[in-house]
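All protein chains but one are shown at their positions in the complex.
Let's turn to chain A:
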Amino acid sequence: MTKRPSLFSLVLALPLLVWQLAFFLFPLIFLVAISFWTVKMFQMQPDLNFGNWQRILTRGIFWDAYLHTMILAASASALTSAIAFPASYAISFKLSETAKRWLIFVLIIPFFTSYLVRVYSWQVFLTDAGIINTALGYIGLGPFAMLNNNFGTLVGMITLCLPLVILLQTFSLNFVNRDLIEAAHNLRCGRLRTVFAVIVPSARVGLVIAALFAFILSFGDFVSPLYLGGGNPPTLSIMITDITKSGQQWPRAAVVAIMMIATLMTVALGAITYAYKERGK
């Protein structure tokens, strides 16, 4: 028999419900509605016009930008997770409690500075005459093109996601049952095999959620593709600004935004289903 929730727990959940309705559901419904509106003399007019959907979804450049954005976000998510894991592993398993606390504090520090400022400061490092290429020049290498391309964009996206992914992975690894690791070692399981056969499956939920956050943040990122990628080629977020800049076509931009939200929801649902899938099923 299912236990009915108490009045107290319902009251506690109410602010969240109100928040979600006010700042997610209603704006989403409004976004869907304006995707059918029309623009006349720079003014949006309520309508039921499917032209915006047809115009966006039948244009090759939308699908090019969509694919490009997906590849960038997936790459950023995979790279960030791969770079973060050794650090998270070291923090969780190798460091003392004091060192662990200090490192977690250090990982929070980047959030004190604006992401835009951090991205701009990367330009000093990545330009042809920047710090990295100058250093490489001393050993006869380069210059390498690191700005206004996908490499630059990925550097920015990893800058955005890395601290958060390390934190989420670390918290997840902290909950791995140490007895399982000891048992693996007792059964003569090597260190590397223990990581992949015991630790990673045990921390799967946290690791997948961390990768999902990296994907979500990168997929919608506007700053890195513009200031480190040079908008070359454009991502979906840049496409939204382009569409609104010329002709104030907010309804068409709404179509792009809805496609982005639908993609993120599908990816998030898939990732969470995978994360919580029971082993062997």
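Annotations for the structure displayed:
Please note the rule applied: a residue touches a chain if its C-beta (ideal position, glycine included) is under 8 Å from a C-beta of that chain, and two chains touch if they have at least 3 such contacts; residues count from 1.
The working rule: contacts and distances are computed from a predicted model.
The subunit not displayed here is recorded in UniProt as "Spermidine/putrescine ABC transporter substrate-binding protein", chosen from "Predicted secreted hydrolase", "Acetolactate synthase small subunit", "2-oxoisovalerate dehydrogenase subunit beta" or "Spermidine/putrescine ABC transporter substrate-binding protein".
Touching the missing chain, out of A:I34, A:L107 or A:L147, is residue A:L147. Across A:L226, A:A257 or A:A271, the single residue that touches the chain missing here is A:L226.
Touch with the chain omitted from the figure is made, among A:V11, A:M41 or A:L192, by A:M41. Across the interface with the omitted chain, chain A contributes residues 41-44, 61, 64-65, 120, 123-124, 127-130, 145, 147-148, 226-227, 229-234, 239, 242, 244-248.
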